[in-house]
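Before we start, here is the structure in question, set down as structure tokens.
Every protein chain but one is kept in place in this view of the complex.
Moving on to subunit A:
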């Protein structure tokens, strides 16, 4: 595809944000570095207070970093770059007493899209999200889910060069999540980087091509879901013909759980595995011996606990 690399990478380097001063100072974002590559959907995961929102606000220039920088296309980001970004803040809202179409046109014009072009594009988006007949309604009359659709249109219009979305999926039903995911993929297909934060890990695992996990202001994991899975501690499952209680005494083997003939084990080295299998075959049949890959949820619990 010729348009595959229309956008550039979005990157943060050593981003730090300290709130407060003196003894009460909190390092909300502590030396955070990662990359949201062009044309990829990058998930930003972390518990409450992990620093996701502060990081995204600093990337969008609405929060001043204590130190560190944001790069776009390999150079320090400018106000003009940000103007061409689509941004969805957390705890967001809209003008409650203004019609849907009017306020989207307003936000589009502020981003530099001329009114007629903005209007045409917004009507297309509203049509697609099933809101075409609500264009003239006041926002306050819309359900929360529909308000969220309007907010996502505000971020997506005008062919943004990057998307930074804080919890875009929260509060959406599964069908709406799929619809929005399709929309986001259209933008990654154009070659722009899309960074979004979420609490819903299964969703992030299903949608994302890259993942950044934040804990207490620090990046604790960064990579593709497959990379992260191999990085997690690999365990082995052993199923014997007889009771497996004896595995506890094999040197270099740690039994996580033993239940009759089934054991879940962690091995400190390859030699431990050989010793274990040798002993097992001396005692009877080995029905199953395989590595257990951790799910993203388990990795997340492990790194972000």
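Here is the rule we use: contacts are C-beta pairs under 8 Å (C-beta built on N, C-alpha and C of every residue); 3 or more make two chains touch, one makes a residue touch a chain; residues count from 1.
Simple rule for what comes next: contacts and distances are computed from a predicted model.
From the set "Cation acetate symporter", "ABC transporter permease", "2-oxoisovalerate dehydrogenase subunit alpha" or "sulfate adenylyltransferase", the protein name that UniProt assigns to the chain left out of the figure is "ABC transporter permease". Check A:111, A:134, A:187 or A:236 against the missing chain and you find that the one touching it is A:111. In the complete complex, the hidden chain is touched by one of A:12, A:32 or A:94, namely A:94. Only one residue from A:83, A:128, A:237 or A:275 touches the chain missing from this view: A:83. Panel shows subunit A; residues 57, 60-63, 79-80, 82-85, 87-98, 102, 106-107, 109-115, 117, 121, 154-155, 158-161 of it touch the chain omitted from the view.
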